[in-house]
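With one protein chain held back, the other chains of the complex are shown just where they sit.
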Amino acid sequence: MNQVLGIINFEDATVDVTGLVNYRPIPSLTFMGRYRLIDFVMSNFTNSGISNVQVYVKNKPRSVYEHVGTGRHYNINSKQGKLRIMHGEEPIQSEIYNTDINAFHSNIQFIEEAKAKYVIIAPSYMIYTIDFSTVLASHKVNKADITIVYKPTDMAKESFIGCTSLSLDKEKRVIASEINLGKNKSRNISLEAYVMSRELFLELIGLAHKTSSVYWLKDIIRDNYDRFVVKGFMVRGLVYPINNLGEYQRANLELTNYANAKQLFDPMWPIMTRTSDSPPTHYGEDAVVVGSSISNGCKIEGTVINSVIGRGVVIKPGAVVINSILLPGVIVGEDSHLEYVIVDKNSKVLEVKELKGEFRQPIYVKRRDRI
Amino acid sequence: MNQVLGIINFEDATVDVTGLVNYRPIPSLTFMGRYRLIDFVMSNFTNSGISNVQVYVKNKPRSVYEHVGTGRHYNINSKQGKLRIMHGEEPIQSEIYNTDINAFHSNIQFIEEAKAKYVIIAPSYMIYTIDFSTVLASHKVNKADITIVYKPTDMAKESFIGCTSLSLDKEKRVIASEINLGKNKSRNISLEAYVMSRELFLELIGLAHKTSSVYWLKDIIRDNYDRFVVKGFMVRGLVYPINNLGEYQRANLELTNYANAKQLFDPMWPIMTRTSDSPPTHYGEDAVVVGSSISNGCKIEGTVINSVIGRGVVIKPGAVVINSILLPGVIVGEDSHLEYVIVDKNSKVLEVKELKGEFRQPIYVKRRDRI
Amino acid sequence: MRQNQMLGMILAGGRGTRLEELTTKVAKPAVFFGGKYRIIDFPLSNCANSGVNVVGVLTQYESVLLNSYVAQDQRWGLDAKDSGIYVLPPREKSDGFGMYRGTADAITQNIDFIDQYSPEYVLILSGDHIYKMDYSQMLAEHKAKKADATIAVLEVSLKEASRFGIMNVDNEDRIYEFEEKPKQPKSNLASMGIYIFSWKLLRRALLDDLKEKDSAHDFGKNIIPGMLESGKRLFAWRFKGYWKDVGTIDSLWESNMDLLDESNTLDIMDPSWKIYTEDVAAPPQFIQEHASVKRSIINQGCVIDGTIINSVLFTNVVVEEGAVVKDAVIMPNSIIRKGAIVQRCIVAEDIEIRENAVVGDAHSELIELVAKNR
Partner (left out) sequence: MRQNQMLGMILAGGRGTRLEELTTKVAKPAVFFGGKYRIIDFPLSNCANSGVNVVGVLTQYESVLLNSYVAQDQRWGLDAKDSGIYVLPPREKSDGFGMYRGTADAITQNIDFIDQYSPEYVLILSGDHIYKMDYSQMLAEHKAKKADATIAVLEVSLKEASRFGIMNVDNEDRIYEFEEKPKQPKSNLASMGIYIFSWKLLRRALLDDLKEKDSAHDFGKNIIPGMLESGKRLFAWRFKGYWKDVGTIDSLWESNMDLLDESNTLDIMDPSWKIYTEDVAAPPQFIQEHASVKRSIINQGCVIDGTIINSVLFTNVVVEEGAVVKDAVIMPNSIIRKGAIVQRCIVAEDIEIRENAVVGDAHSELIELVAKNR
């Protein structure tokens, strides 16, 4: 797979995890208490044998730099220095120009200099596992110009809203696509992961750039279903799109059930992340914990039901946490009762004794808050 | 020295190395063919035993991230993660608000969280070596509130223009200061390196922030010579300010002479940088090289006199390079004649056969150019 | 450049036979501890946190896992330019091939290694104790007292004192006498086997000792008494806090159980003095529908659907529905099947306890080690 350049793309305006994204870009979102979203696509790349990776960041790159670093924890050889974080260094007139095509275009020298024959482009907000070497093999066998990874779903009315839905013919050739607005139950959703030759990728960047200065990669691909052989590659396993706060909530809560989680966490396909060197978690005398996923470094003395507990969280005696997601470093004080709540990093819930949201409409408590 | 937080500050508008700074911020400027300016202050910090360092970058942080990385090559323990690169993540209305005080203010939580008792603040554009532990010892002995490192010079008419010149009383207390406009020969030049308690530093940030939203740290210190005990600490050795292209040229060219260079490159006080794993330099059959400083990875077949040759430079047969500075990756073609020229990274001088600048007024050839 | 003023040398050659099957394939310092760690993580993390950046680890017996474990020095952040952890087994030399004959001989055989760094001070540690200590404070004291050697000591009860090497000191804590396991102890200051020496002095003492035919080449038996005899300035440095030699199955179990006590002074939760260890790519822990977890420590990757009381569970342990784990230590990757009962024992790594099996005895005096599938 050293013939492949991996590109982690950024997402367009259809992705907006309100609240959480005020403090960090999508790739740095905490997931399952100990991961960042970008860990999944990075691990998919390096487990597939791709160690030449460019990460495009839309804004606020600091947290991405600090988390991804040299990529050593993802098994990238630091010496060959093939992990690069790309972000705009020039001011942008308006956010509408902050497209992936413009980002590729202003870093085109790094794409041109890469020796890889193929590129695989994937965003960080789609959570699933995939062996990209099989996608590449299928791409070659099909003699495709572009291969798009997609997931057939029966949940298109509630989930994957705003994602691209593909129409495929019998040979799995993509013939049309539209935005999924939730009208139909069953859809083939594009996971926005593309395989193509580097040459074609460069051509598409140039073409898109000429066509419109607010075009995205998916726009220029859509315009060319006729001209190129665009094939679909189907994934069968679990896929979670993290494109709004409700989906973020659903994904986290569903994964508290190990029967779901084990589909994502295969020991032969490890999801790697930066370690925080946290100690194991301590459970107190009166702890009651069921149906939950708990990270290391916590101290749990209260009740936790069907929740995701991040690293270093403290749950005081008498506190009750149900169907909630606590990001790292949160403290829940005595006798506080939380249900369907998302508490951002390092916040303290001490005075408020009851907070109750709903499924797909959680209450969000902002970072470093004290309530 | 784990009681000290080291802060690498950025420079104000008096520092402008025209041409070179179009492509990277001051800390990333190549120096002596293989270093970046920031290597000197970073090495001063870590050699002095300071391993808790914050690097403030004014703009274009990517090259700083890529060069400084985890700080491992400067001997910073990567695990304890005490090297942080700080840069604005919010858009700035106007460049005049891009002051050090505003940068400190928007990252104040990281200064407040540091446990160090003292801070030592120093910019990256002053090239010299100093053991900050002796400065701290002097600061304590003097019971100073603030200690400013300064250099007495007899070159203040040509050099250190725009720097702050200090007036000291007999006890080396700073009583006044002014901008050096080159009127006098002898001046005590502030190297903008300050020692103070972290507490006072936080107080000054708050004070400056309240006084004016375009204030710099040096402004608020200047306003308070009466209120605080501000002492000078004199350095004796070589000091080069890299605040314009002429000074950049002078520093590089003077250091081609080993009698000067050995004052800066003491084996007991190593200047550390990121390695590029370049092979040794090859000299050809007809090479003529005198009075020059040559980096690794070069292939020299022509004539090089009193020049600085960066990593991986190629000098073809018949080429003549005099009093010039070639940044890494430059190619000088056959029979090209360069005198007092600065050629930026990866440029090729192939067609132009003669380029002649002057001392303090070099000709500058831009990055990746081909002339 | 004062990065490497004090070099650390960890004596990690212990065979640890009293740890039974836990040490048939790994050396004692590599034995698991505390739900996540190996014993040697403690002295190595202490070094990293104290600014001791170059550490030699003297290994001897069954050390392939220990060697490759500590060689990954980035685990302790000791991978900066001039930092490093170096594995130092006995080796062939032009004058033949030797084992380490004693604690002092292990250092003597590596004088050339230490000389490469020309440190001012050398810190000698043992690889098999559980404790947190800031060696930089001990060094500051060593310098302040202009000592030739400083020995960390623990105040034990006079009753226990006869099991230790005891330092008899004057009222400035200068050592005037060292007694190995005295029957009538004159003091309660037990040596922790942690020494700071000025390297020049130690180097000479080691070379002199090498010539002594009758010497056991041991710090406690030969080097320290020799220095006292020749009037060197040796000082005791009093350590307060948790310290334990986990040399037996009982003491290893006890020490793990100590962590469950809220008031224990080891405090592995303290973020200002982290204990670093291997970074395992395991998911979070999953506490499932039928689980009940009380007064326990559980590490990442565990999947719990049974009852856990008063226990320490390492990485990737699985406890199925209806199983009960009580007063037990379960090492990595072991699986407790449905309905099994595991109590008052240590289950080694990669063990399977079958459905409805009963392991351990709630009333036994000694702790059982379960090193085979049951």
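Structural remarks
Chains: A, B and C, in written order; residue numbering restarts at 1 for each.
FYI, a contact is a pair of C-beta atoms (placed from the backbone, for glycine too) under 8 Å apart; a residue touches a chain by one contact, two chains touch by 3 or more.
Just so you know, these numbers come straight off a predicted model, no measurement behind them.
Of B:N77, B:N102, B:S295 or B:N323, it is B:S295 that touches the chain left out of the display. The chain that is not drawn here is touched, among residues B:V21, B:V229 or B:A287, by B:A287. The residue touching the chain not shown here, chosen from C:P29, C:P89 or C:P119, is C:P89. Among A:V41, A:V57, A:I76 or A:A287, only A:I76 touches the chain left out of the display.
On the side of chain A, the interface with the absent chain consists of residues 2, 46-47, 49, 71-80, 268-270, 272, using the contact rule stated above. Even with one chain removed from view, chain B keeps its contact list with that chain: residues 32-34, 72-73, 256-258, 261, 264-265, 270-273, 275, 277, 279-297, 299, 304, 312.
Mapped onto chain C, contacts with the missing chain fall at residues 24, 59-65, 67-68, 71-74, 79, 81, 84-94, 97, 99, 110, 112-113, 116, 279, 281.
Basically, only the chains that are shown with their structure count from here on.
Farthest from chain C in terms of Cα centroid separation is B. Chain centres here are Cα means. That of chain B falls 45 Å from that of chain C. A separation of 41 Å divides the Cα centre of chain A from that of chain C.
Residue positions 79 of chain B are each in touch with at least two other chains. Those residues of chain C in touch with two or more other chains are numbered 74, 276.
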